[in-house]
Structures are given as structure tokens and as C-alpha cells.
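A protein chain is absent from this complex, but the other protein chains hold their places.
All chains are identified by letter, namely A and B, in their written order; residue positions are counted from 1 within each chain.
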Amino acid sequence: MSELGSTLLFLAADGLIWGSLIALIALGLSLIYGIMGIINMAHGDFFMMGAALAVALSGWLGAFWPALLIAPLLVGALALPLERWVLRPFEGRPLLTLVGTIGLSFVIQQVALMVFGGTPRRLEAPLAFVVSFAGVALPGYRVVAAAIGLALVAALWVLVYRTELGVRIRATMEHPEIADAVGIDTSRVRVLTFGLGAALAAAAGVLAAPITQVFYLMGNDVLLFSYIVVIVGGLGSLEGALAAALILSGVEAVLTVVVSPVEARALMLLVMALVLLVRPRGLLVG
Amino acid sequence: MATDTSVRAGPEPVLAVEDLAVRFGGVTALDGVTLAVGPGEIRAIIGPNGAGKTTLFNAVTGAVRPARGRVRLRGRDITGAPPFRIARLGLARTFQLTSIFPELTVAANAWLGMNARTDRPWHPFARPGRDGAAAARTRELLAGLGLADRLEEPAGDLSHADQRVVEIAIALSLDPDVLLLDEPTQGVSPHEAGRLVTLVAGLAPAKTVLVIEHNVEVVLRLATTVTVLDRGRVLAEGAPAAIMADRRVREVYLGTTGV
Partner (left out) sequence: MRPGRRAVPRLALLGLLALAGAAAPAGLRSLLMVMMIYAVFAMAYGLLLGHANQPSLGQSIFFGVGAYGFVLPVLRLDAGFWGALGVAVVAGAVTALAVGALAVRVSEAYHVIFTALLASVAHLLAKNATPLTGGTGGLPVEVPPLPLGPWRLSVYDPLTNYLLCLAAAAAAYLGLRRVLAAPLGRVWVAIRENEHRLAFLGYRVYGYKLAAFVTAGTLTALSGALYAIRLRYASAEFFGFEWSVLPFVWGVLGGLRTLPGPVLGVVLFTVFQYYVSAWWTHYLILFGVLIVVILRWLPAGIVGYLAGQWRPTRA
């Protein structure tokens, strides 16, 4: 394969890998937005917490993988009182929720800064093999991380479409008044969904820790991109969010053949802004 | 801009609707409605819930785009025109769910329509003040509606019935030729309803009025002609007494309040 070809393939694969992590975040966001109708400015910080916890736990336990279990549980559990104290008082008032979650974001970011300091950290990849195909060599850990990410997405799909909890979630999302009338405890569903979304973001953070720089502000970039993914993929559409995450990340990565990563990101954001203008309901829906 | 005129005996209709159809997704809300309202008429539009009455108003005022058909205001084709343009042509409406400006005073609510009629409604530096022609007209209008003593109160503080009056006042402040009232007596006590009815009756023949109403009494007292809508179509049309006696109309209303 030509040099350009393998570069493109590498970038595309790398983009897809990152995309599967973004998908985790975006899916949680899609559920939260679908059920609560809010923009949660602190969602990126759940991702950051996952990554930070991964770094910390790796240090204390000497192993990486337990973090994948522990961090989402911790963050998900933390999300529950947060929902009660920061989100529920502002229910039905999206503007206040927006500002409230900004306040929350300040707090989370500063705590992270306090505990972990301001220098970006890098975590050693726990796996050191290489996956080669078609003349392209990908770091093994990344492939595994993507696989785990997709497995989690699949698990989420099963949860939402094949379990009773999933039925309740979908009912609350699509027809909240009917759900209430039928006896579904919609507040409980809301809280659980929020916790679930937070846990997913944290899981993505754990998986991302060996791939990227862990920094107390890393949530901000991810936040915007994830919201776009949700919107482009269609609000409330899980498949749409997954597809959008993969496609957008892949395209952005491939663009770096011609432009710098910063420019690639700027270009993607610009295109997404235009999409928002023209088809706010999402590209991949309907 | 006038295109072909409709062929009708009698005076030129002020508002004419031809074969109007409106669809939302898979639902057909209006399915070929034709009617013509003459100048000075008070036309009552009645029909069971979901018959398409408010949709008719929405199509006429530009809030929704019809899938088929024409709307003509004094012969001029206004189909699909944006609401602000239709309002400027002299057609104003009220809403079934009170749609006023609650934190503004009653006077300010009425001022908005007056301001829209000036040549510089967007003036960034003029001082509207308490004196001046527009303010006087506003006071006059509101006094005529029985709100003279509530001018400086925030409109949201008024009783529901008074708010329904403000609802109408806002539309009237545009000095429209045609007024579309969507259930003006909705949620209002019988006594207050009487007051509203007198008010509306007084608007004609200077203005042409279309009223969506559920209340039979009101319809009988007010209307010159009644059009009955059912499932997006015109079921019957005629003088109020005749319509109320019409068997088809009674059938369609079985089980609905007001009959």
C-alpha cells in the first residue's frame, strides 16, 4: 500500500478508536439530554475524573485495569447527590441548569487541580503489543481500548433495548407524561440515567488516560465535541450518536493529513456549526 | 398583487379561503376548507375538538404553511406569507391560551400594536413617554374595553377574564380590519363572558370578525353566520339558529360540552 494510503488508514483507525471513546460520552449525554433536556456543562469533567482516577489508582494499586471498574462506579455514585443538589432544584429551567452546572464544573475542575496539580500527566499504556494490518501498525492498547469502548456501547444498547430498566428509560425519554401516568418513577429514572451517563463518561476517561494527556481542563474540549456528536447524530438516537462519534472523529483524524490537528478541529467545529444551522435535528436522523 | 377574484354573489369577501389543506406529519388537520367572510360579518367557527378550527386560524395568519389551497385577504393572495406581513396587512388574532406580555403593564401591552403602526417602531432614541398621540390612543382603547383603571398594572397580575380582555386589546391595538378571536370566552365566568360578547359585538360592522367558540349562547348572540368544521372539513354553514337546529351538527357534537 502506498505511503499516503497507510497514513490515511492509520489516521482513520486512530480516529475511529478515539471515536469509540467519544461515543461512550456522547451516548450518556444523549440519554441525559433526552430525559432531562438539559445541557450539562460538567459532563466533560466526569470524563476528566475518570482519567484522573485512572492515573491515581494506577499509582496506588500498581495496575491499570481495576480503575476501569472503580472509577465509573465512584463517579456514577457521586453523580447521584449532584443530581439532587445541583440539577433537581433547577428542573424545567434550562438556563439555570446551564449556569448551575457551570458552577459545578468550576468546583470539579478546581478540586482536580488541587489534588492532582496543574501539570498534564501521561499514563503508561498497560499493554505493549502492536497490531499490524495492511501495512499499518497500531498500538495494541488503543485497539483494545476501542474494543472495550464498543463493548460498553453494546452493553448499553442491551440495557436500553432489552431490559426492563431500559424500557422505563425509553418511556421516560419519549413520553414523560405517559410514563408518569403508568406508574414509572420518572425521577428515579432521571437520577439513574444521570448516574449512568456520568459513569460512561468516566469509563471513557479511564480508557483515554493512556492515550492522551490527563489535565484538569481536559473535559472542556470533549464537552463541546460530544454535544455536537449528539446533535449531529440526532437527539435521543443512540445509533445516531454512535455513528456520528465514529464518523466525526474519523474524519477529523484523516483531515490531519492536510492540516494541523488544531486546524482540523477548527474545521470540524465549523462544519458542525453549519450543520446545526441547516439541519438542527441532526444529519443522521430521519 | 391581486390575482383572480373569487366568484361570489354579494360584496367582495374580506377574507376568503379556498380548498385549504394543512398536514402535520401524517395527520391531516384541514382537508379542503373553503369559506368566504364578507365585510362587517361576525363569523363563528364551531366544531368538536380537533376539527381544525385553530389550524384554520394558523393557516390564515401565516403560522403554518398550507399544503394546498389559497388564502385571500381583500382579494390579495396571502397564502404562506409570514405572520408579520399578514399582520401589517390588517389581520390580527388572539390565542386560545392567553398570550400576553405578563410583566409589562396593561398600557404597554396595548402600546406594542400601536408602535408597530408607526413608521419607526424600532427607534432607538425616541422617548415614548406618557403623553403623546400613541399614549392617548392606548388609553382610549383600554378605557373602551373597561380597563381604564388597570393601565399601570403588570398584565400578569390581572384576573383571567381581564387577561382575556387584554388579549383582545393587544390585537385591537393594531387597528386591524379583520380580527380572528380564538375562544375569547375560554375559562371565563358567564357574567364576564357576557361582557366579552358585548365587546366583540360592538366591533362589527367596522371590523370583520371570525370567532372560534364552543359556547352556544355566545354563538347565537354574536354570529351573523356560522361555519361548522368537522375533521378538517366544512360540515355546514348558515345562520346561527338554522345551524343549531341542523341534525348533522347535533350528531357531530354528541358528547361534547356546549350542546
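Here is the rule we use: a contact is a pair of C-beta atoms (placed from the backbone, for glycine too) under 8 Å apart; a residue touches a chain by one contact, two chains touch by 3 or more.
The structure presented is a predicted model; accordingly, all values stated were derived computationally and were not measured.
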Listed residues A:Leu9, A:Leu78 or A:Leu96, member touching the removed chain: A:Leu96
Selected residue (touches chain absent from view) among A:Ala23, A:Ala67 or A:Leu104: A:Leu104
Identified contact with the non-displayed chain, of B:Ala107, B:Val209, B:Leu222 or B:Leu235: B:Ala107
Interface residues of subunit A (partner: the chain not displayed): 39, 85-86, 89-90, 93-96, 98-100, 102-107, 109-111, 113-114, 220, 224, 227-228, 231, 260, 262-263, 265-266, 269-270, 272-273, 276-277, 280
Contact set of subunit B toward the excluded chain (per top definition): 61, 63, 82-84, 87-88, 92-93, 95, 99-105, 107-108, 111-113, 115-118, 120-128, 130, 152-154, 170, 173-174
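As a convention for this text, only the chains that are shown with their structure count from here on.
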Interchain centroid distance [CA atoms averaged], subunit A/subunit B, Å: 50
